[in-house]
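One protein chain is absent from this view; the other protein chains keep their places.
On to chain A.
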Amino acid sequence: MRPILMKGHERPLTFLKYNREGDLLVSCAKDHNPTVWFADNGERLGTYRGHNGAVWCCDVSRDSMLLITASADQSVKLWNVQTGAQLYTFSFNSPARSVDFSVGDKLAVITTDPFMGVTSAINVKSIADDPSQQSGESVLTITGPTGRINRAVWGPLNKTIISAGEDSVIRIWDSETGKLLKESTPEVGHKKQITSLTKSADGSHFLTGSLDKSAKLWDTRTLTLIKTYATERPVNAVAMSPLLDHVVLGGGQDASSVTTTDHRAGKFEAKFYNKVLQEEIGGVKGHFGPINALAFNPDGKRLALHIDDHLSGNAGTIRWPIFVGMMWCANVEMGSTSFSSGGEDGYVRLHHFDPDYFSIKI
């Protein structure tokens, strides 16, 4: 089947999020305008205009009414998903990196970067039912970890917050008191910066990807290391199938050393692993830059992956992609036997897959 091309963003994508039903896909990019798409056919529904900086992360409420976006313009905004209206703006004094709605959508956890002497922080904000009643007060602020916190998500029953970032340590915090409950030890933990973290559908376990070329699966409640998936590339993005015991890792050679000879050298394919056996099952080839974001459709039948080519960058620091003007985005759609990828030109391509993905036997 010919791929369907979806043109939307003009700069590299940073994050992908499906709503609960899996009919909408929200994409965040460095071009300031989060975009919402029909997850089915890749048609663009609209954009959310108002941010003045790269948008790093987003979340959609359970009823698909509310969108929250974190941006490098030092703000986090609430939007009406349907109309695109801006409902509220939380202001910070450093760039916001990640957001996550709690169970019940009454709270949101927001991480902010270290910036101009301000240390990184995890902020908990309460989300009002009526946007006009919304206040900017933090319910809780946690500081402590050094370096950027790349992702913070809610634990079971909103009792804990799990954070991971540049210092390669995974931490579990009490969401009431802000007390540190658990942290991963250097023996079992990652050796380099953790770039991504994603929870399983039921929140019982989560997967972290790191630049140490591995991804690790952890128990959310006990922070026990369950599995390690070793790969050949730095991992920038991870995703877990909600239906099958599959995990997908995306990443690629560090931008500063991306080869100019052959795209295979960079290891830009998305790799599928068997979650239980930790064995590689397959890969999705065809990309020319590192993969930056991955997301599975909650119905388990679609996967969106984002590829970003960050060919320039600050030497020395390993980072989230520093933008050059190339954008790669991919979306693997599997139940509907299709997958899509996007390129330098800012297109998203929908490809079709073999139906036997669901009957893979090992």
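Everything below uses one rule, namely that contacts are C-beta pairs under 8 Å (C-beta built on N, C-alpha and C of every residue); 3 or more make two chains touch, one makes a residue touch a chain; residues count from 1.
Assume contacts and distances are computed from a predicted model.
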"Adrenal ferredoxin", "Glutamyl-tRNA(Gln) amidotransferase subunit C, mitochondrial", "Small ribosomal subunit protein uS15m" or "Eukaryotic translation initiation factor 3 subunit B" - which is the UniProt name of the missing chain: "Eukaryotic translation initiation factor 3 subunit B"
Touching residues on chain A - with respect to the absent chain: 20-21, 62, 102-104, 106, 156-158, 202-205, 219, 221, 226, 232-233, 245, 253, 257, 259, 261-262, 264-267, 275-278, 298-299, 362
